[in-house]
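With one protein chain removed, the remaining protein chains of the complex are shown where they sit.
For clarity, chains are labelled A and B in written order, and residue numbers in each chain start from 1.
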Amino acid sequence: MGEGSNDPRTNPGLAARNRRTAIVLALVAVSVYVIFFLGYAL
Amino acid sequence: MGHSKTGGGISGVLATLALLWSQTAGADYALNMTRGVTELSREFYDLHMLILWICCAIAVLVFSVMFWSIFKHRKSQGAVAAQFHHSTKAELIWTIIPIIILVGMAFPATKALVKMESTGDADMTVKITGHQWKWHYEYVDAGFGFFSVLAADSNEARALGSGKNPEEVENYLLEVDRPLVLPVGKKVRFLMTANDVIHAWWVPALGWKRDSIPGYINESWARIDEPGTYRGQCAELCGKDHGFMPIVVKAVPEDEYYAWVEEALVAQVDASAGADREWSKDELMTKGEQVYGTFCVACHQPNGQGIPPAFPALAGSVIAAGPVAEHLDRVMNGKPGTAMAAFGAQLNDVDLAAVTTYERNAFGNNAGDVVQPAAIKAARK
Partner (left out) sequence: MSEAVMHGHEHHDHHPTGWKRWLFTTNHKDIGTLYMLFSLVMFFVGGAMAMVIRAELLHPGLQYVDTQFFNSMTTLHALVMIFGVVMPGTVGFANWLIPMMIGAPDMALPRMNNWSFWILPFAFTLLLVTLFVPGGGPAGGWTMYPPLMLQTGDAMPFVIFAVHFLGASSIMGSINIIATIFNMRAPGMSFMRLPLFVWTWLITSFLLIATIPVLAGAVTMLLTDKYFGTSFFNAAGGGDPVLFQHVFWFFGHPEVYILILPAFGIVSQILPTFSRKPLFGYESMVYATASIAFLSFFVWAHHMFTVGMPLAGELFFMYATMSIAVPTGVKVFNWVSTMWRGSLTFETPMLFAISFVVLFSIGGFSGLMLGITPADFQYHDTYFVVAHFHYVLVTGAIFAMMAGVYYWLPKWTGHMYDETLGQWHFWLSTISVNVLFFPQHFLGLAGMPRRIPDYAVQFAEWNFISSIGGFVFGLSQLLFLYIIVKCIRGGEKATDRVWEGAHGLEWTLSSPPPYHTFVTPPQVTDATAHS
């Protein structure tokens, strides 16, 4: 629930927040992969 | 919006089901699990029926409430919607009651499971090895074993477009050349493993299935109460002929069992006889055709054409026409990563010599040479 516009195209703060969320979640996914794959490989 | 015909439709479904059920008096419309012939199978069956009836009771209760709503609380009958949207009391009740029912189910289930896992103090042990696509049974105490494959008439009828009517084959797909013979009243411990891929050994009348897994040895047990023939199948997808590796257990009285063991031991000695002598080409070809029909035909086909590219043709194959040593290597050690198994450990010297000779001289192949059992013996070193 951002202040002002709810559209990332006109609200750079919201756009940055979306990117941060995405990066964190992508890191979660990658670490699960690494844990399972490398965990067994090593 | 059209008015619904829910009532009529649901009774239509019920009528259809009733019609289906009424036909069960006729042909083979088996509906339920077998009760089986062992203590375990009966216990599992009773457990199955218990859960089934509990589920049916809950279903009747819940669906009755729902259908009461469907019939009584419809707008077309002037129903006015209430606006309640929660009730802590109701929600607690329908959380707690299921928990109590589940705990009630868990007790007999746990008891049965503990019994299933008690494989100790067995009277005898059978080692079962799954192969693509046949079973090998080894009587560990008596010291002999054999392969059990789909019966020839079923095998012929099951070919794509065979033109044979399965209805006319006795025990279609559930008959083998050599059944597993077991004594009644004895606790038999089964050890299960596999040679290539995962299989599962399942005879419903014994009450369970267990996976046979390469590199693993699984245990299970059965004490069969009644003499009879009990049929089952492989239950884990194991490749193209997964549906064609049945299991037949013949349970016989104890004395009959021991007589059968004696006979089997004599037959085993006969089978490996002759490994030291020279065989004629005709003898090898006759024997080879027989071995081929049991072990090779499923993939490489009766005419040796295979099913390329997964299962290569032997007719015109470079291996069957090439050096004997390479041919023997392929037959005895298989080809890793494919369905081609290593037959070196499965077959005796005579069988290996015969089948290799046969492959080199059948299907239009004309290597002309003969592979003697002695060559196998040498290759094994």
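The rule is simple: a contact is a pair of C-beta atoms (placed from the backbone, for glycine too) under 8 Å apart; a residue touches a chain by one contact, two chains touch by 3 or more.
Fair warning: this is a prediction, and the values are worked out from it, not measured in the lab.
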Task: Contact set of the excluded chain (shown chains only) - done: A, B
- [ ] Determine which one of B:I128, B:V197 or B:L314 touches the chain that has been left out.
- [x] B:V197
Open item on the list: Of the residues B:P214, B:G228, B:P253 or B:G322, I need the one that contacts the missing chain.
Closed with: B:P214
Open item on the list: Residue by residue, what part of chain A touches the chain that was omitted?
Closed with: 1-2, 5-8, 14, 17-19, 21-22, 25-26, 28-30, 32-33, 36-37, 40-41
- [ ] Write the list of chain B residues that the hidden chain touches.
- [x] 1-6, 9, 12-13, 16-17, 20, 23, 27-34, 40, 43-45, 47-48, 51-52, 55, 58-59, 62-63, 65-66, 69-70, 73-76, 79-87, 90-91, 94-95, 98-99, 102, 105-106, 109-110, 112-114, 116-117, 157-162, 164-167, 171-174, 192, 196-198, 200, 202, 204, 207-211, 213-216, 218-219, 232-244, 307, 309-310, 337-339
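Everything below uses one rule, namely that only the chains that are shown with their structure count from here on.
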- [ ] Round to the nearest whole Å and give the separation of the Cα centres of chain A and chain B.
- [x] 48
